[in-house]
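Have a look at the structure below, then the notes.
As you look at this complex, bear in mind that one protein chain is not there, while each of the others sits in place.
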Amino acid sequence: MNLSVDIGGLRLKNPVVTASGTFAYGVEYAEFLDLNQIGAITVKGLSTRPSKGNRPGRVWETPCGMLNAIGLQNIGIDAFIKDKLPELKKYDTKIIANFYGDTIEEYAEAAAALSAADGIHALEMNISCPNKQAGWLAFGTDPALTQKVVAAARGATKLPLIVKLSPNVTSIADMARAAVDGGADALSVVNTITGMAIDIESRRPRLSNIVGGLSGPAIRPIALRMVYEAARAVKVPVIGMGGIMTGADAIEFMLAGASAIAVGTVNFVNPAAAVEILEGIKQYMAGHSIDDINSLVGGMIC
Amino acid sequence: MNLSVDIGGLRLKNPVVTASGTFAYGVEYAEFLDLNQIGAITVKGLSTRPSKGNRPGRVWETPCGMLNAIGLQNIGIDAFIKDKLPELKKYDTKIIANFYGDTIEEYAEAAAALSAADGIHALEMNISCPNKQAGWLAFGTDPALTQKVVAAARGATKLPLIVKLSPNVTSIADMARAAVDGGADALSVVNTITGMAIDIESRRPRLSNIVGGLSGPAIRPIALRMVYEAARAVKVPVIGMGGIMTGADAIEFMLAGASAIAVGTVNFVNPAAAVEILEGIKQYMAGHSIDDINSLVGGMIC
Amino acid sequence: MNRFFSADIIRNFQSQESRNFILEVRPHAALGSALPGQFFMLKQAGAVDPLLMRPFSLADFIPPNENNPNGSLMFVIHAIGRGTNILRRLPKGTLLTVIGPVGAGFPPVSEGETLIIVAGGIGIASVFGLIFKYPGVPLFYGVRTKELMIDSGLLNYPQDKLHIASDDGSVGDEGSVLDLLERYLERDGAIHSGGRLKIYACGPHSMYKAMAKMALDADVYVSLETPMACGVGTCLGCAVETVGGLQMVCKDGPVFNLKDILLDG
Partner (left out) sequence: MNRFFSADIIRNFQSQESRNFILEVRPHAALGSALPGQFFMLKQAGAVDPLLMRPFSLADFIPPNENNPNGSLMFVIHAIGRGTNILRRLPKGTLLTVIGPVGAGFPPVSEGETLIIVAGGIGIASVFGLIFKYPGVPLFYGVRTKELMIDSGLLNYPQDKLHIASDDGSVGDEGSVLDLLERYLERDGAIHSGGRLKIYACGPHSMYKAMAKMALDADVYVSLETPMACGVGTCLGCAVETVGGLQMVCKDGPVFNLKDILLDG
């Protein structure tokens, strides 16, 4: 059974990736599952300087989903390379460094800094966090700016460059094309959907940032549709994510066009989810006599 | 206790409206609840000619939500006026006729035909059904076209004109402004979010139309955020909807800026939901010593 | 008669061998009488997973008694997906909301007409009502294997009227129940010479397709299943294609004349 997939030059031994921000810096999960079994680990979004994120009131549960407004709190690229990477790279898995900047220059700087480190296999560029200010959001919603910021990062790294798209757009296909035009080797589809919740007793928003990103099974049908649309719009591989809880969910994303899948929120409710989902994928393949996982990609019959 | 609200010239005795397509032509629900207690009934989307909608494979359940691709099946405006309206207008509630066209001219025609009938109190213009073709979708996603089609309908009716917005856009605020510039007296926010699901056994999409509209509690945080953004962008009243199941949910939408709320998917799982939600609103008001429901509108404290 | 009411589970009986279970619920309001083939929409009150109600045929109605002033409703259910597996685990006392009876049942059998019932798999649940109404009519019942057979309602059934087949031969004849039916009709063709033959069937889609190919000299009525949202004809979600255009399974059906429906794919 071949489970290996190629994500824009990044070869994974299997298509199961952990989603950024839901798996810390990877090593924290070593107690719960065998990291060697995961296709790739995407670490929490990194910036050149450490960031303390938003004020408390950061997570809130909603029907079959959760809102978060962590605000990209992270220890910074230097600390990551110094304190986390040495331990993380001992595992036989691929490491994807998710990163962001507040300006085009910062994106390029971050990409360059991460590329200089030893043991990072690919970069995932976050232009789609819903907890940032209006100006920043344009990186992920205005195709011209998307292309520009991607091109800047592209110029700063030789590593496979994955661009993570926002679902908060009219046309994910247009955004996918813009990212590819900017030089993306692959796409991650999707980040969280902007949502909010209000405490009717205090009349205050549940999140200090007022709005936050919705993730979890609630968004799965929307994420699946976006993966389908994005995968048809471009030739580069797509990592599908949004509400995946089981192997069956993962298969759905691959049939819609994803070459690999990422698991996010499910890690919080089942820290061993990544390996269980991989197990589910294998069972489906065995049960359906599928030898090569790649034959599933985009295999939906209309 | 004052429950009465004004929706762009349409005065409702209370803010609970039934959402189009989830309450048939109203009369079908008379066996389940007292229609006289509802603020307004919005009927299934009507077109000048009857429409048979999409092929089967029309509904599918997803986590805390459902996908539908009914495809706007309806009996047509003439049959509605002849066969349903006479019975419906016997009730002491307001009747909102939801309608759509396939061209700008058809929108105007439909608006004119409905305005000529006796007993319709307002029109709700659907420019946001996710089950239509790419060309049609532009009515609800391209602000210039939105303004144009709304203006055409505006010219054809003197009734309060409510425009129902699509959530499948980058900026709901821009769409809200476009609709108001076209002459909308009020906005309905939001219609369903485009999603899909695949049967991993047959590899076929669950819906014959491939994609469909996601509704129900899953989308509530997204809908709430869009109501908040739309209500801040324009001065006309907003009818908030998307996943409302209880009186508490309704209050959340009003605090976010909705002047009235519509209940959709919940009608399918509790056909008496509209009156129960109204009851919940009243209890909240009594418990919080709120005399006038209008004082809640946009009352979120940041 | 109120068709929307709450109810509580008074029995949730699990089969040891299979994923079949019997759910007995006590309605909190008086209900209208249900015809064979009609069904009820059920869901745990207040739950959002599953969100939608699930359609189930009424297997039996137990008349009012001291404990259950409105009688009780029995459903025979095969746990197949998420919703039915959750239902299967709900303890006694769980509050449900129910809509029903809904749909149009099997047409009444007129004097002089001969009735034969065909059930495939969990389709048996939908024909219990027919069996009680027309006791002793020939019943053809096909299952995949013995464990899946639901025999609780059939214990006293006249043995010569009961024709059972299973895919693996573990109970009754090995093979398709339709083969049994075909042989029966050839052999006992005479029995219905006196009047029109009616066949009422409930089973999987594939069974109906096979029946359509059999060119039966009978009025064949079948009970269809489609995903549903409302169950009362308002969402337009349960459409099925018929020779006369789209019809709603929950309202125009679930029972249709086999020759009227377009069995695609």
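So that you can tell them apart, the chains are marked A, B and C in the order they are listed, and the count of residues begins at 1 in each.
Criterion: a contact is a pair of C-beta atoms (placed from the backbone, for glycine too) under 8 Å apart; a residue touches a chain by one contact, two chains touch by 3 or more.
On a predicted model such as this, the values are computed, not experimentally measured, just so you know.
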Checklist entry - Missing chain touches which shown chains? => result A, B, C
Checklist outcome for this item: Across A:116, A:269 or A:301, the one contacting the chain not displayed is A:269
Item to check | Which residue of A:23, A:100 or A:139 touches the chain not shown here | outcome: A:23
Checklist entry - For subunit C, which residues lie in contact with the unshown chain of the complex? => result 47-49, 89, 91, 94
Next on the checklist: Give me the subunit A residues in contact with the hidden chain, please.
Outcome noted: 21-24, 28-29, 31-32, 44, 52-53, 55-56, 58-61, 63-66, 68, 70, 73, 216-217, 245, 265, 267-272
Checklist entry - At which residues does subunit B meet the chain that is not included here? => result 63-64
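The working rule: only the chains that are shown with their structure count from here on.
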Item to check | Between the pairs B-C and A-C, the one where more C-beta pairs touch | outcome: B-C
Item to check | Per-residue multi-chain contacts in subunit C, two or more chains | outcome: 48-49
Checklist entry - In subunit A, which residues are in touch with two or more of the other chains? => result 63-64
